[in-house]
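With one protein chain removed, the remaining protein chains of the complex are shown where they sit.
As written, the chain order gives the labels A, B and C, with residue 1 at the start of each chain.
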Amino acid sequence: MAAINFGYTISKPRVIDLDRNNLRKSDEILREMPELQTCIGCGACTAICTAGNLTSFNFRKVHTLVRRGEYQGAYEEMNKCMLCGKCRLVCPRGINTRGVVMLIKRKLGDF
Amino acid sequence: MKKRIIVIGGGVAGMQTALRLAEQGLEPVIVEKEPELGGKLRGWHVLFPTFTPAEEVLTDLRRRVNESGIEALTSTEVVALTPRSVTLADGRVLTGDAVVLASGSTLFDASIKEEYGYGIYDNVFTSADVERMFNEGRVSKTDGTAPRRIAFLHCVGSRDEKVCQQHCSKVCCVTGVKQAIEMKRLFPEADVFNFYMDIRMFGPGYEEMYREAQQTYNIHFVRGRISEASPTIDGRVQIKAEDTLTGRPLRMSVDMLILLIGMRANDDNASLAGGPGLERARSGFMRPRNLFLGNIASNVDGIFYAGTVTAPKTIGESLNEATAAADAAARYVGA
Amino acid sequence: MKRRSWQEYQKEIADDHYYYARSCIRQNFFPGSEKAFIDILTNDLGKDLLDDPKHSSCTGIGYHSDIVPLETIMTVVARQFALMNEAGYENFVTSCITSFGIYTEILATWQEFPETEEKTRENLYKATGREFRKPANVAHTSDVMFHFRDEIARRAKHRLVNAVTGEPLKVVEHIGCHYAKIFPKSGIGGSEFPYVLAGMIESWGGEVVDYPERRHCCGFGFRNYLVQANRGYSIANSHKKLESMAPYKPDFIVANCPGCAMFLDKWQYAIAEMEGTTYGQNGHGIPVLTYEEMAGLVLGYDPWALGIQMHQVDVEPLLDKMGIDYDPAAKYLGRNGKYIGKPASAVVNCCPTDTIYDIRE
Partner (left out) sequence: MTFYAPFCLPFILGAAVMFLTLLCKWGHWLWELPRRDKMRLLRGLPTRKTLEAVGEVISESLLHRRIFRVNPLLGYMHMSLAFGWFLLIAVGWIETIAYLGFRYVPLQGHVFFKYFATGLEHKPVFDFLMDLLLLFVLSGVALAWGKRVWSRAMGLKRTTKHVLGDRIALSALWFIFPARLVAESTTCAIYGGGGFLTGSLGGWMAAHIGTMPLLTLESVAWWFYSSCLGLFFVALPFSRYMHIFTEIPLIFLRRYGIRSSEKESSYDHFQVEACSRCGICIDPCQLQSVLGINDVQSVYFLRDRRYHHLRLQVADNCLMCGRCAERCPVDIDLNTLRLNSRDTMHNVPDERRYGYFKGLDRSSGEGKVGYFAGCMTLLTPRTLSAMTTIFEAAGEEVWWADREGGVCCGRPLKLAGETDSARKMMKYNADLFRKHGITTLVTSCPICLKVFREDYDLPGIEVLHHSEYILRLIRAGRLTLEHGTTRYTYHDPCELGRGSGIYDEPRAVIEAVGDLLEPASTRENALCCGSSVANTAISDGQQVQIARSVAAELEATGADVIVTACPLCKKALGRGTRGEVRDLSEIVAASLK
């Protein structure tokens, strides 16, 4: 059946639907890096981030979305990171942020 | 003969403990390392949430201590203690029947967080500096002019693994809101921003004051931790944070950056604890015997705690604890 | 708790003598529905109702699309009231949810800001020479139908049950946003637990489906639909509702708002054509009725006379379930017996149009 083009498409819902999202990868990531759960979302990592100041890359947002099972585009976003490690130096919760970047890329690389 | 109880520390907790002990007919002696009584409160301007002058509380406590004829050894440092004695830095040993440890806590040294530029750039201050400036009546930028934009940063030296301070210092949130209001009262034209991770308004009237700060004083609250500060060409301070609620990096230049410094455990807690075998929490503060039914008692009989020696506390809480600690000590010596 | 909380929101509904304000768009979308309302009220229930040809659009769509200014719409509304006064009525019933919202909002505005009412009186007088009194009672026509639900149930020829199994039909009810979301007190059951349609369904033997997105908007939203670039958002709302209700396998949807009945129906077609997804039990669409059509079927009206062939999704499976007789050959014959045209075959339709009698052949 050829789909009809009405000149618009059904907007994708913005909702994070935890009933539908597959959290398997997210669980795997948290199992390997449990400290990621201690993030309090202060945003210091994102503020210091060079890539974040040059692009729309937002480390806090991307890893939070990944934890919620929203994997779409996370790999590409994480690829903006230069792994310089400033974020790790400012994280008040002592999260191994560089490790998080590599872990997420590794887990979501096949997406 | 009167039972003698040694109170280590002459801040609000120490003074209140001594007063309560004297009331009960015991003989307290205060040992204070500073040249005068008063502790941290001496540098403070007004107290949240009522804006009561700190001087008012301090003067009253000092007057009553004087009138009660309580013995106070100032400029005297304690190096060791047992339930029945304390050893002073000069080698003297004071003996008594019980000890109340009210030695308080230490303010976090903001220069350790180098990225905030305290001690490097002009116009970066700590909350303690601001209180002092208010007391001296000279609140201004370093060059003496009035600030037009002020930023407060919460949680400096609190909740920060990077400086090995995991605990929440509890009072800085409300201090930040209070100082923001004071600033706004003094400089109505100035824009005041508070950068926070969480705002913890736990006490009576605090949440109301927070609301007032937003509603009446138009103080801006940005949810994000400042990650670095750098000087601008005109001597201001540029700060960077993420506005986490919009998910975008934020930068701004301010005339004054005020760091709300937390409380940390005294360095000498470790050595004081060593002798009698007092337990300490991971944060370095003393650990009370029991957080519910014995929060002013230590794990050693005859040694009691009052005030911030066990954890960050407000002035009101310290005063209450002091009364409770004095009563417990009095019961212990059989008064 | 939920079953009873609607009772906190009750409103007064007049028992007789209604001044009837039609909807602009319903007469195009479901031309039989308003006729059915008048017939049911006057013929079946023996009530007095004036269908006044002089009244105009309330201009609500223009108002919500930022085209008609507030002062203008207030004057238009005042004129409707003046017409009602002139006709000797004081109970205003309106067929459209948006109109209902407009009347409620403007009456409330006049209440809060009397100077606006004064200004409106002045404007109306200047423009038309008319004066007006506010109605004693404003209700939506679904309120009136709700009011008489038990009486209708007593006269029912069919009930909302599966004629074969005797099981109650599962009905999704959808309330227009402007019915009670603006002023919860103006709707039966308020905005959270609206009961106006649910009451009818329960009285007539059906079972209300309480699904997670029950309160969500159908997506019409005026500017969201009227501007083509925004239609993706409009359809996404219906999509969300349909996704949410589908697991309950509803037998049909009933709505009390012109836009909702329209969009829950037509968007099923668009979704099926775009994505191939259908939500009905038979692999086609879920039939959508207006509450007048539902009442008409219950009272034994001829389905084609009610105009239910005008819906996008075929209603025949529902008619079969309820055990209602109908003449398939007469589906596309108008009231005058002339062929009215038919839609092209689509996935949501269960009855391929090719099998239906075509007068041209």
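To be clear about the criterion, contacts are C-beta pairs under 8 Å (C-beta built on N, C-alpha and C of every residue); 3 or more make two chains touch, one makes a residue touch a chain.
Predicted model, so just to flag it, every value in this text is computed and none were measured.
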Exercise. Among the chains in view, which touch the chain not shown?
Worked result: A, B
For this session: For the chain that's not shown, point to the residue among A:Ala3, A:Leu18 or A:Leu83 touching it.
Result: A:Leu83
Seminar exercise, completed: Missing-chain contact, candidates A:Pro13, A:Gly73 or A:Gly109, resolves to A:Gly109
Seminar exercise, completed: In the full complex, chain A touches the hidden chain through residues 35, 48, 50-51, 53-55, 79-80, 82-86, 88-91, 94-96, 98-99, 102, 106, 109
For this session: Touching the hidden chain in the full complex, which residues of chain B are there? Just list them.
Result: 112, 114-115, 117, 120-121, 161-164, 228-230, 267
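FYI, only the chains that are shown with their structure count from here on.
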Exercise. Touch graph of the chains shown: is it line, ring, star, complete or other?
Worked result: line
Seminar exercise, completed: Between the Cα centroids of chain A and chain B the separation in whole angstrom comes to 39
Seminar exercise, completed: Cα centre of chain B to Cα centre of chain C, whole Å, reads 65
Problem set entry | Rounded Å distance, chain A centre to chain C centre (Cα mean) | 45
Seminar exercise, completed: Listed in rising order, the residues of chain B that touch chain A in the complex are 115, 155, 159-162, 197-198, 223-228, 240-244, 247-250
For this session: Spell out the residues on chain C that touch chain A in their complex, using ranges where they run on.
Result: 228-233, 235-236, 239-240, 270-271, 273-276, 347
Exercise. Can you list the residues on chain A that touch chain B in the complex?
Worked result: 40-49, 52-53, 58, 60-61, 89-94
